[in-house]
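One structure is given here, and the rest of the page talks about it.
For subunit A:
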Amino acid sequence: MKRVYVNEKWCLGCRLCEYYCAFAGTSGKDIARSLKGVKINPRIKIEEKDGISFAVSCRHCKEPLCVKGCITGALSVADGVIVVNQDKCVSCYTCVLCCPFGAISTSESGAVQKCELCIKSAADKPACVAGCPNNAIVFEERR
Partner candidate 1 sequence: MAVNYIYPDYEVARNYDKCINCRVCEKQCANGVHEYLADADKMVADDAKCVNCHRCVALCLTRALKIIKSDNTYRENANWSGKTINELYRQASTGGVLLSSMGNPEPYPVYFDKILINASQVTNPSIDPLREPMETRVILGAKPQVIERDKSGHIINNLPPQLKLSMPIMFSAMSYGSISYNAHESLARAAEELDVLYNTGEGGLHEDFYRYGKNTIVQVASGRFGVHPGYLKAGAAIEIKMGQGAKPGIGGHLPGSKIVGDISRTRMIPEGSDAISPAPHHDIYSIEDLRQLVYSLKTATDFKKPVSVKIAAVHNVAAIASGIARSGADIVVLDGFRGGTGAAPTRMRDHVGIPIELALASVDKRLRDEGIRDRVSVVAAGSIRSSADIVKAIALGADAVYIGTGALLALGCHLCRNCHTGKCNWGIATQVPELTKRLNPDIGYKRLVNLLNAWKHEIKEMMGGMGINSIETLKGNRLMLRGVGLNAKELEVLGIKHAGE
Partner candidate 2 sequence: MLKEGETRIPSGCAISGVIDKSGKRMNGEAMIRSIAVMHERSNGLGGGFAAYGIYPEYKDYYALHLFYDSPSSKKECEDFLERHFDIINLSKIPTRKIPEITDEPLIWRYFVTPLPTKLAASGLDEREFVAKCVFRVNTRISGAYVFSSGKNMGVFKAVGYPEDVGRFYKLEEYEGYAFTVHGRYPTNTPGWWGGAHPFALLDYSVVHNGEISSYDANRRAIEQYGYSCTLQTDTEVIAYIVDYLNRKKGLSMEEIAHVVAAPFWETIGHMDKKKQEYHETLRTIFAPQLITGPFSIIVGFEGGLMALNDRLKLRSMVIAEKGDKVYIASEEAAIRIIEPDLDCVYAPAGGCPVVVRLNGGEQ
């Protein structure tokens, strides 16, 4: 299955991925209107220090501790993609406790949010990948 892979060698720390992710999470048509004056809360996040930077988002683990640990069944695996049903989430954050990558975060509603590979949009690749100017984030099949 295609996954998002990150290569910090090429990450510029420009944070475009965060903005594209944030925009993908809105239903807006115009990025400026959707994000103007908004403090973004993307599902992919850059870690940055001393000239090193890289993006972190859900790895869609084959053995997803978050799904296994979820107390409500809000997290599940659909065709390899770990998805969250925010209606079922009760904000216990067991998934945050379990995720070894720190890739699950809290949304404005309190329910958890995470990268779902933009499967809900019609795009052929996640917004972060499409928006990355340097192929530091790629979406591909690897063994």
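A word on the picks: all candidates are chains of the complex that A comes from, given by their letters.
One rule holds in what follows: a residue touches a chain if its C-beta (ideal position, glycine included) is under 8 Å from a C-beta of that chain, and two chains touch if they have at least 3 such contacts; residues count from 1.
Just so you know, these numbers come straight off a predicted model, no measurement behind them.
One candidate among 1 or 2 touches subunit A in this complex; it is 1, while the rest do not. Taken in their complex, subunit A has these residues touching candidate 1: 9-10, 12-16, 19-20, 31-32, 35-38, 51, 131, 133-136.
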